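Only one protein chain is missing from this complex, and each of the others stays in its spot.
== subunit A ==
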Amino acid sequence: MDARRGSLPVPRVRQVGFFTPNAPPAPTRSQSGPPNSSSPPLPESPASNSLSPVMIPPPRHHSDNLAAAPRPTSPLPVPEPSPFRRRGAHAGADNNAPLVGSYNPTETLLAMSPPATRSPSDSHAGDGESEVAMSGGWFRRSNSAKLASSLPSGTFDFSSVQSTAEALKPTKVQNRVGVSEASGRPAPKEQQPEAPSSSKQPKPKLTKAERRALQESQRAAKAATKASGGGKSVAASEEVTTVKSVKQHQTQKKDAPHVAVSVAASERKGGDKSQEKERRKDAPAPRMQFDDKSRVDKAKRRSVVDQTEARNRVELFRHLPQYEHGTQLADLESKFLQLDPMHPAIYKVGLQYLAGDISGGNARCIAMLQAFQQVIQDYSTPPEKTLQRDLTAKISSYVSFFTQCRPLSMSMGNAIRFLKNRIAKLPLSLSESESKSSICSDIDRFINEKIVLADRVIVQHASSKVKDGDVLLVYGSSCVVEMILLHSHELGKQFRVIVVDSRPKLEGKALLRRLVVKGVHCTYTHINAVSYVMHEVTKVFLGASSVLSNGTVYSRVGTACVAMVAHAFRVPVIICCEAYKFHERVQLDSICSNELGDPDAIGKVPGRMDVNYLDDVSNSVNLQLLNLMYDATPADYVSMIVTDYGMIPPTSVPVIVREYRRDHLLI
């Protein structure tokens, strides 16, 4: 919304035209095309179809899905512009049905309007459209394929129709403007200045089925054109992308004063929220791409935690959230009293996440579940609401708060899924107190069976692999690995431990201390020396944050390095991981999904004045600090995964996921 407004002074049309000089009227058109077609997941589509229609057909571009799927962190995703957009489409379809024929109506409409009328309002329209397109994060990406491909064929298409279209166009547009203003739709104020876009509203009277059919046909047409015009100007469009992102950035800045407007918009959106949450429950939300500015801004406006973004982010990892650390905590504490909907337990745990007081997959998960337990105990269903729905919505909002504090781990995602599933499956006949106690006991059972008992089983299995005379290498600090070592030590096995550690967290030191106190023979070294110590190692025990279904182990950064060195030395690598951390996702690298830590942590060495070379250059544009938190170890380097279901090869992870996923949810 505000994105559009902000953009008004910027002559957007010219810019885009610059990149596609061969298609004179195309810029606006091509701009408006993609968002239109990819915006079918309408906020007002009834809640009953909780899976948005866009999710069902095979996406033409991955970015479509990004746009459509609900996001945990941005409560106001794309659909915002879509009401107008869609109505516009229908208006176009209705009015121009004969002339548009096979092609996407809005596209034609918009494409034609500039040459037809050249009225200021129209240029605004184009402008607005393009801006909307930009504000949807997917657009920048879809651009590269879609814009490029739809351009040429679209033009031909268009030229064939143009003669008739031109005859009809001007009057139509004006007509519609008049109608929209006359109809006095109770639209938010910010709509008014954009007459043309709102002018396409007055035909919202299509039935759902019709709309669906229309969208389908549009989509098909799009796909066809895309196929025909395929990849001619991909390179060019890539340029478009980058330049545009810069521009977008500017416009975002201009947006700042319009926050009030956005608040209004968000209020208007209130109704959609619950539906979105419904959807969110079903479809695993894709992570927010933090390189997409508008979305981040939107999320930020809503967010409770005031995060300052780090300045120099590493190019490859721009899609991950990165914030300046240390500033938010005080700010959040000061806000405590203003945040009425947040339960104090949630707030506390969130702050602990933020401050890093709770870390480690199991600890975080247990803390979260226990906070939820308290919430549920204090919960009372508001009048005229059902516990199932309202509580799920509440938990979703808490989850998004947690996500703002620190990105969720996959194990937490699984636990949340379990919890929501339990809530949704509650029989309606139960009274409120009964349901509450049932959920609480479910949570207890989850913690007990999936974490505590699972750990115990893992320890049993893994310590059977520890033999006398072994030299075990561990990396970082994993609680289950620590339990294994201590248990084996209690069994009287004679073994030696090499604790490998790495900057900046130096988590291994705490582990080392606990082991040494218990009387375990330990060696401590940093990861730099891992290739040196590896030749004497007989087994490597590693923890994991998550194990993905291709066997990839997602764990503390450095794990992959240790595993690879071990593999090269033919030392068996044993991963210890509870089965609730298994995830059906497949990931091939550690770039697409990761977490960025505080960049200062690697830039500065506390207490060492002599090595603080970066002090004065830390704000330089040329310096980008990358502090990754996780990495992905390919399955090839893993000899065995010890889980609560026994010792399995990494190739069997999908079996566990498939056979026991239902158990995870149902217990």
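We adopt the following convention: a contact is a pair of C-beta atoms (placed from the backbone, for glycine too) under 8 Å apart; a residue touches a chain by one contact, two chains touch by 3 or more; residues count from 1.
In the analysis below, contacts and distances are computed from a predicted model.
Trainee: Refer to UniProt and select, among "glutathione transferase", "[histone H3]-lysine(27) N-trimethyltransferase", "Translation initiation factor eIF2B subunit alpha" or "DNA methyltransferase 1-associated 1 domain-containing protein", the name of the complex member that is left out.
Mentor: Of the names offered in "glutathione transferase", "[histone H3]-lysine(27) N-trimethyltransferase", "Translation initiation factor eIF2B subunit alpha" or "DNA methyltransferase 1-associated 1 domain-containing protein", the absent chain's UniProt record gives "Translation initiation factor eIF2B subunit alpha".
Trainee: In the complete assembly, which of A:Ser433, A:Gln494, A:Ser620 or A:Thr651 touches the absent chain?
Mentor: Considering all chains, including the one not shown, the answer is A:Thr651.
Trainee: Looking at the full complex, which residue from A:Leu214, A:Cys561 or A:Met640 touches the chain that isn't shown here?
Mentor: A:Met640
Trainee: In the complete assembly, which of A:Lys539, A:Arg556 or A:Lys604 touches the absent chain?
Mentor: A:Lys539
Trainee: Quick one: which of A:Glu536, A:Asp589 or A:Glu659 touches the chain that's been left out?
Mentor: Among A:Glu536, A:Asp589 or A:Glu659, only A:Glu659 touches the chain that is not shown.
Trainee: Touching the hidden chain in the full complex, which residues of subunit A are there? Just list them.
Mentor: 465, 467, 539, 572, 574, 639-640, 645-649, 651-652, 655-656, 659
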